[in-house]
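Here the complex is missing one protein chain, while the rest keep their positions.
Each chain gets a letter, A and B, in the order it is written, and its residues are counted from 1.
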Amino acid sequence: MTLLTFLDHASVFVFALTGALVASRAQLDIVGFVFIASLTAVGGGTIRDVILNRDTVFWVANPTYIGVAAAAALGVFFTAHLLESRYRAILWLDACALAVAVPAGVAVALTMGQPRAIVVIMGITTGCFGGLMRDVVCNEVPLVLKQGELYVTCALAGAGAALVALAFGLATPLALLICAAATFALRAGSLAFGWRLGVYKAYPPRQ
Amino acid sequence: MTLLTFLDHASVFVFALTGALVASRAQLDIVGFVFIASLTAVGGGTIRDVILNRDTVFWVANPTYIGVAAAAALGVFFTAHLLESRYRAILWLDACALAVAVPAGVAVALTMGQPRAIVVIMGITTGCFGGLMRDVVCNEVPLVLKQGELYVTCALAGAGAALVALAFGLATPLALLICAAATFALRAGSLAFGWRLGVYKAYPPRQ
Partner (left out) sequence: MTLLTFLDHASVFVFALTGALVASRAQLDIVGFVFIASLTAVGGGTIRDVILNRDTVFWVANPTYIGVAAAAALGVFFTAHLLESRYRAILWLDACALAVAVPAGVAVALTMGQPRAIVVIMGITTGCFGGLMRDVVCNEVPLVLKQGELYVTCALAGAGAALVALAFGLATPLALLICAAATFALRAGSLAFGWRLGVYKAYPPRQ
């Protein structure tokens, strides 16, 4: 298993956990859990592959990804009642998933020899769009849009860190590791310590 | 006209009827009816074709599909006031559309020689995503997410039934017919008799 395959599997598994937890908040049945978990798990990577016009979307080439997502959904269906707060679990698992999905997107774009701007955008796309689709379909406030939290910023910083590491001559696997660490550190800091950028304020907001 | 072309046309026509009825609930004008009807009618098949990387999306290869959707929308615009309950009409027409769209998706994936897991997923995708886009855009509760109703389950069961029929050596057209019948029977049973799977329950739901 290559590093890229590992990152893709890990991101599918952890995003599927978040999708299943959101399905539990919407009180769906077991097939609904698998559906939302799969949508969340492969959504970002599918958009990445379609936009980059890869010959085959990653989970069509290798359908075990869907099996991984389904297994995660079943696990959540039978154990979610043990969690004290499903919402906090979603937040932190989503942070982990973001931290593996961003380097997965970066790695695919690097492998295809894309220019640096596209590498960064594919990191952000792979990281953010699965969760965005989950939240739009299930009518939750998209994490991407939560005021006073860093989200897209973490993906942007992680992808940027990978490019800086590569520019300093580090090997790709190390650069991807730095990408994951930077993404997670920033997101975790935002969740735990309230790190944020200044938001646009005007009153009334919806003027 | 091949069986596949027939299934695609039928699914486009019936999904367009549901899209136009949802447009009537949003009180759109006649062009809005055609727009939402077309989005609903070709949405699922378009995602299927893009993910499978078919050379040409089905309605780009043959734009008469859009004409079919537009005709359905015009028909609804001038006759919907005759319906006693547009909401019940949407539910039942959507069940019919699901029952033709799932075998259409299965048939395309079979023709392309995809593995069984992808055949099932393409049946579900073709069946569920047109209606999902209709409901998200028009701000209705997605049928996919209605508590205590079978929806994705029906698509899954129908696609699975087609694979079982093929494994028993039945001809493809017969397997597709069984797929349509199984999908419709399960959805109709859920609508009429309340058939359902156990849903995930925890209080408060959005904890």
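Some points to look at:
The rule is short, and it goes like this: a residue touches a chain if its C-beta (ideal position, glycine included) is under 8 Å from a C-beta of that chain, and two chains touch if they have at least 3 such contacts.
None of these values were measured; they are calculated from a predicted model.
Only one residue in the set A:Ile121, A:Leu163 or A:Leu176 touches the chain that does not appear here, and it is A:Ile121.
By the touch criterion stated above, the residues of chain B touching the omitted chain are 23-35, 46, 50, 55-57, 60, 63, 66-67, 77, 80-81, 85-87, 136-139. Against the chain not displayed here, chain A makes contact via residues 50-53, 114-115, 117-118, 121, 124, 128, 132, 136, 142, 144-145, 147-148, 150, 152-153, 156, 196-202, 205-207.
Quick note on the criterion: only the chains that are shown with their structure count from here on.
Chain centres here are Cα averages; for chain A and chain B they lie 28 Å apart.
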